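Complex shown without one protein chain; remaining protein chains in place.
Chain naming follows the written order as A and B, and within any one chain the residues start at number 1.
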Amino acid sequence: MEAIADQSVVVRESLGARVWQYCRRHPTIVIGALLLLVMLMIALLASYLTVDPMKLNPIKRLRVPGEGMLFGTDMYGRDVFARTLHGSKISLLVGLSAAAVSTFFGLTIGLMAGYNRLFDTIVMRFMDGIMAIPSILLAIALVSLTGASVGIVIVAISIPEIPRVVRLVRSVVLTIREQPYVEAAISVGARLPKILLRHILPNTLAPLIVQATYVCASAMITEAILSFLGAGTPPDIPSWGNIIAEGRQYFQRAPWIIFFPGIFLTITVLAVNILGDGLRDGLDPRIARQMR
Amino acid sequence: MFAYVIRRILATIPVMGVVAIFVFLLLHLTPGDPAAVIAGDYASPADVERIRETLGLNKPLHVQFFAWTGRLFQGDLGISIFSKVPVIKLIGQRIEPTLALATTTIIFAVLVAVPLGVLAAWKSGTWIDRSVMIFAVLGFSVPIFIIAYSMIWTLSISLHWFPVQGYKSFLIESGFGLEGVCRDTGRSGCGLVPFFRHIALPSIALGLVYVALIARITRASVMEVLTEDYIRTAHAKGLSSRVVLIRHALKNASVPIVTIIGIGIALLLGGVVVTESVFNIPGLGRLTVDAILHRDYPIIQGLILIFAGVYVLINLLVDISYTFLDPRIRY
Partner (left out) sequence: MAEKVLRVAPHADLKNLDPIWTTAYITRNHGYMVYDTLIAMDGDLNPQPQMLEGWDVSDDGLTYTFTLRDGLKWHDGAPVTSVDCIASIMRWSKRDGMGQKLADFTKSLSRIDDKSFKLVLNKPYGLVLASLGKISSNVPFMMPVRLAMMDAFEAVPEIVGSGPFIFDKDAWVPGSKVVYRKNTAYVPRSEPASYAAGGKRVHVDTVEWIYIPDAATTMNALVAGEIDFWESPAVDLVPSMEGNPDITIKVIDPLGTQGWLRPNHLNPPFDNPKARQALTHMVNQEDYLRSIIGDEKFWSTCPAYFMCGTPLDTDVGSEALVKQDLEKARALLKEGGYNGETLILMDPTDIPVLHGASLVTAQMLRDIGAKVEVQAMDWSTLTSRRAERKSIADGGWNIFHTYSTGADVSSPIANIGISGGCVEKAWFGWPCDRDGPDSLEGLRDAFSEEADPAKQKAIATKLQARAYEVVPYVNYGQWFQPTAFRSTLKGVLISPVPFFWNIELN
């Protein structure tokens, strides 16, 4: 009787307690993920939470934050609160897309390079070449030479990140390929796709996820820098980067224009970085640490 | 080892080749016409076309490419479309500020970050460790221009401790074509003190990101080394913690640290661009951004080649340094 009663007590506590235990053991993952989630919610709900971020109102320009205008207005009378919240959309879109694009292409190229020696020699020279060009310059050149749009900015930020992902995946492939169980699988007649799926891909997942989070964080900052230098997403649609860029000469007269998007950007990038750190420590420390 | 060095150097050639093709294609396959910019705001379409002809922009691509590479091998990086000054001369004028900024930044970053990282590893788990780590994560989460503007606001405008902008050479009579930078009436001319006063804020603003990166890696690798058996042996032998840290731990952790410093220098070339823009330092970073935004093709090509070359060189040096730092690495 006592044993059964004890067990039921253990079962009832376990779900809530397990979550709590997880939080205590991996605080960084939880904090990072929560903050990121908040930003995502803001991005999705921005239209319902604020007025039109693009509405010009020249009479009310450069107003200090106050009633009705939580974050003040900018040089055209647009509401900074609205622009900041809507800005999360582009910044997060750029960050997440850059992470996705670079991971996808990096994975594909890395897998092929790990498997085919000829492809490997040619492709790695290309990757080295791309890595040799400073990523900011490459991004500025791509954006300003093809015309600014969100898509181009994403491509421009992703391209310099691909080589690192390729190297990561390639080294995993090379390591796993030498393993006895893979050789055994081949000798038994297992086909390439099956080997990729069952043995190699799972081992790349952990470092890939970690790398993807770092790419996301770095992409959001790069977008801000590109906007700052005049080669970012079109200012018609607010992103934190171009709100800051438009407001840069007002940093003494109307610092709220830079301050609020700057804080949001910092918090989001921080969240993603912390999340990445936590994932790295939690998932597969060995390989991930080497590749960072 | 000599053979290894030669092999590594030869391996850089195809890399630079890829960079060259990439850069050339990038500029010539994208829209945007320097002839229109040169012709001026009130020129007619016929004017623009005539200027295109004069600049040779209408010849077929491969002809332009081979002409360009041919000149490269003769050391001729071309002539700026706008100012008509040879690219080499432009680079010569602007290289001093960028080199100075990059050097002071790296020295600052390493001097601050390595001790911080070692400290954090040594006191791992304590509040010191946590503070260093939080500071490190903040370091590369805040965009650099925010850091720069905040510093200018507090330290230059409010407290007047540092000048707001500009670059002053440390040489009294500045070489490298920056004549006139030092000739100044009434205010600080050139020399060591003005140099440091002007370069301090830019270096710190730029350096914070690298302090963060380097400190993290230092901490991680020192921590890993500290768990090794030979460390326990050293302690058991009675060596003080400090000796253990510096002589054994740091030396053995040096490979990843040097790696990240090498990566940092490469990233620096990009970070320099924003810093030069905010602090009005007339260096290579700004030259490149200006050239890109105005499509001054020869400058863009020449500079990207140089940046890539420097990156490749640094990687080479880092790789070679491994053999000195870690005798286990043999080629």
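Rule of thumb we're sticking to: contacts are C-beta pairs under 8 Å (C-beta built on N, C-alpha and C of every residue); 3 or more make two chains touch, one makes a residue touch a chain.
Since the structure is predicted, the reported quantities are computational estimates derived from the model, not experimental observations.
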item	value
Chains still shown that are in contact with the chain withheld from the display	A, B
Options B:I9, B:L25 or B:V85, residue touching the unrepresented chain	B:V85
Contacting the left-out chain in the complete assembly, out of A:M39, A:A148, A:I244 or A:L265	A:A148
Touch with the omitted chain, as defined above, among A:R25, A:K194 or A:R253	A:R253
Which residue of B:S141, B:S169, B:S277 or B:N315 touches the chain not shown here	B:S277
Touching residues (missing chain, whole complex) on subunit A	54-56, 58-59, 61-62, 75-77, 144, 147-148, 230, 234-236, 248-253
Interface residues of subunit B (partner: the chain not displayed)	31-43, 45, 47-48, 50-51, 54, 80, 82-85, 90, 93-94, 152, 156-157, 163-166, 177-180, 183-187, 277-280, 282, 286-287, 290, 293-295
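One rule holds for everything that comes next: only the chains that are shown with their structure count from here on.
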item	value
In the complex, subunit A residues that touch subunit B	125-126, 128-137, 140-142, 144-147, 217, 221, 224-225, 228-231, 244, 248, 251-252, 258, 262, 265-266, 269-270, 273-274, 277, 289, 292
Residues of subunit B defined as touching subunit A within the complex	14-19, 22-23, 26-27, 30-32, 137-138, 140-146, 149, 153, 157, 217, 220, 266-267, 269-271, 273-274, 277, 288-289, 292-293, 295, 300, 303-304, 307-309, 311-312
